[in-house]
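Handing you a structure now.
Every protein chain but one is kept in place in this view of the complex.
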Amino acid sequence: MQISATGIGKKFNRRSIFREVDFSVETGEVFGIIGRNGSGKSTLLRIIGGLLSPSAGSISYGINGTDVSVEHLHRVMGYAAPYLTLYEEFSAAENIALYAKIRGLQKGSSDIAALLDRVGLPTDRKDPIRAYSSGMMQRMKLIFSILHEPPLLLLDEPISNLDREGMAVVYDIVAEQKKTGTVIIATNDDEDIAQCDRTLRVEGRA
Amino acid sequence: MWWKLLLFFWIAAFSAVGLVTPIAGSLTELSMIAQWSAEKAIPVKFRTAGEPVSAEDGGWVIRGTDKHGHDADFHFSAIPENAGTRDGYLATARYDTTAHRVEVVEVLGEYPGFSFPFIPGLEERAKIIFFHVPMAWMTVVAFLVSMWFGIQYLRKKDLEDDFRSVASAGLGLLFCVLATTTGSLWAKFNWGSFWNWDPRQTSIFVLLLVYGAYFALRSAVEIEEKKATLSAVYNIIAAATVPFFIFIMPRIMPGLHPGSADDNSAGPVVSSGGMDAIMRFVLYSMLGGFLVLYGWLMRIQGRLHRIKLKRAELAP
Amino acid sequence: MKKRYLVGGVIVVVFLVIGGLSFLNSSVEYATLSKAEKSGKKVQVTGKWVQDMSTHYDTQNNTFTFYMKDEDDRVAQVVLEGAKPNNFDIATSVVAKGRYEEGAFYASEVLTKCPSKYEGNPEGQHPDEIKKSSL
Partner (left out) sequence: MLKQAFAIFWKDLASELRTRYAINALLMFVVVTLAVIMFALVGETLSPGALTGMLWVVMFFAAMSGLSRSFVAEEERGTSMTLQLLATPTAIYLGKLLFNLLLVLALNIFIVLLFLLTMDQFTVAQIDLFWFVILLGSIGIASATTIIAAIIAKANTKGTLFPVLSFPVILPLLMAGISATKIAVEEPMWDTVWPDLQLLGSYIVVVITISFLLFEFVWKD
């Protein structure tokens, strides 16, 4: 997955969050977006993910030379972030089945169990995920982002709320994704930054 | 600067012309009124076609012709001032159906160079048309402009377009309130009640609701970009459902307002054939004046907007 | 993308017209005398004053009586609680609000619609001709 962005800027209430951001990412890269709190890392990640439209500039996406439009980006992209909320009235397995169904994927109970196992979550819990701890919820979000094996993975502060073992899961996913696809991480954490091949510092408004 | 003065002068002048121009009928209207009411006197203008002659009952008679060339004897109870030298008269008169003669009740002035026709039932009240109709038209124009800039915002995401859309919606609401007020006053004195849910009244009421809702929505969203998008979308949805009320329903349903289905004259606004040439000229001049006034108000709003932006920029 | 908006726009316009046309053969607000008689409810009836038939003002009860012809050309007596309305004589049509009871329409309010031609009548009759026509 190739991404190239030119002249990206974003305004809220006419106030500029950041402006003139240029970068490009190639397949097989782990790209880090770093910067202070409030510098607009998450905003930039949302723009890259097509969840927000930029106030200025443009981004183009391509898979092996074929263009991908923003409308269809959600099919080839996975996204996990602290501000993402899952459907808490359903159980973990129900949530995964639901996402698979909306995405039009066939996921049997063994596939679901394998996914839960991969991120270190219990496979036999039937209660709603409302009762899950924040670390467990973060692991659920990881499943949400990799369920459809997307060529592009966007992670916003991926190790927040996670213990040592959880961090290992994240870095394992990142390493796996790197083989065939692209990862973009928005973070401030030194260990995350160590995973990145290249980083971009977002300055934000002073 | 010069055009603002000109606009001010233009609207003031045509308002004055519209309000001051006398209403004057002819022998035709006099005869119509006489069939309905023997007592009612109406303003009539006529040229003198002869010397005053004293009548048997002590009054005076002057031969006169009206604007259509019909002539009749006009009976005065006393000899009018400058009777021999006056070219013509504007006077209130009635037709006495028992004595079969035109009786002048009161002399109002000289024969006026131009006048509005006497419309039975409307009389002086007809003059509100110069304000009511332009206001109603400006309402529609302003709302169409507002929707247009709403669409432009959705296409280009330029907050300036959103600002123009709001500014125009605000002016539209103002004109809408004015048109409703003048219309309701007119309805009171012509139809007999301020408000009776005539199709036209229903439609303007819905329009008021729509733009009330539009501004309520705007005040409930904080992020300006979101506010702009949501209000533009609502603007378009409303514009797609409201035409049922504004343009179609009043025209094809029977009602009291000119232009409704059972009105074969089609109303003064729809077809120009139904209106006296001078009145039409004044009405269209007022329409033009109001259109420029709308443009001017838009410009003022634009300036205010830029000043506000500048202040927000300079604020610490 | 453009095509989508174009197609959508065309659909909207076509169906607005279809919806608009439906008004052509419906009248939502005004009833006829027959409808008023049948339902016995308070309705608004639009019609014309029949000038050939007598009108009467009863000073004791403060009621004004006249005859009106509705859209179906049915004529009925209308009894208005109150004096003769403004502009009644010259109204091209009237709207009576009330209910039909015992062979007459009892109106609480009568609204008058006036001619909306804003011009003097050039081909009217001369007053002297009233002698012939009205006598």
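Read from first to last, the chains carry the letters A, B and C; within each, the first residue is number 1.
Here is the rule we go by: a contact is a pair of C-beta atoms (placed from the backbone, for glycine too) under 8 Å apart; a residue touches a chain by one contact, two chains touch by 3 or more.
What you are looking at is a predicted structure, and each value in this text was computed from that prediction instead of being measured.
Chemist: Using the whole complex, pick out the displayed chains that touch the missing one.
Modeler: Those shown chains that the absent chain touches are A, B, C.
Chemist: Which residue from B:17, B:55 or B:233 sits in contact with the chain not drawn here?
Modeler: That would be B:233, which touches the missing chain.
Chemist: In terms of residues, what is the contact footprint of the unshown chain on subunit A?
Modeler: Residues touching the hidden chain, for subunit A, are 46, 49, 51-53, 71-72, 74, 77, 79, 83-90, 98-99, 101-104, 144.
Chemist: By the contact criterion defined above, which parts of subunit B meet the unshown chain? Give residue numbers in ascending order.
Modeler: 154, 206, 209-210, 212-213, 216-217, 220-222, 226, 229-230, 232-234, 236-238, 240-242, 244-245
Chemist: List every residue of subunit C that touches the chain not included in the displayed model.
Modeler: Residue positions of subunit C that touch the missing chain: 4-5, 8, 11-12, 15-16, 18-19, 21-26, 28, 39, 41.
Basically, only the chains that are shown with their structure count from here on.
Chemist: Considering only C-beta pairs in contact, identify the chain pair with the most of them.
Modeler: By number of C-beta pairs in contact, the leading chain pair is B-C.
Chemist: Calculate how many whole Å lie between the centre of subunit A and the centre of subunit B, each centre taken as the average of the chain's C-alpha atoms.
Modeler: So the centroids are 63 Å from each other.
Chemist: Hey, how far is the Cα centre of subunit A from the one of subunit C, in Å?
Modeler: Roughly 69 Å separates the two chain centres.
Chemist: For subunit B and subunit C, let me know how many angstrom lie between their CA-based centres, rounded off.
Modeler: Result: the chain centres lie 23 Å from each other.
Chemist: Provide the residue numbers of subunit A that touch subunit B in the complex, in ascending order.
Modeler: Counting only subunit A, the residues touching subunit B are 11-14, 53, 55.
Chemist: Show me the residue ranges of subunit B that touch subunit A in the complex, using the header's touch definition.
Modeler: Residue positions touching the partner: 157, 159, 222-225, 309, 312.
Chemist: Can you list the residues on subunit B that touch subunit C in the complex?
Modeler: 25-32, 34-37, 67-68, 70, 72, 95, 97, 100, 102, 117-122, 126, 129, 189-193, 196-199, 240, 243-244, 247-249, 252-256, 258-259, 261-263, 265, 267-268, 274-276, 279
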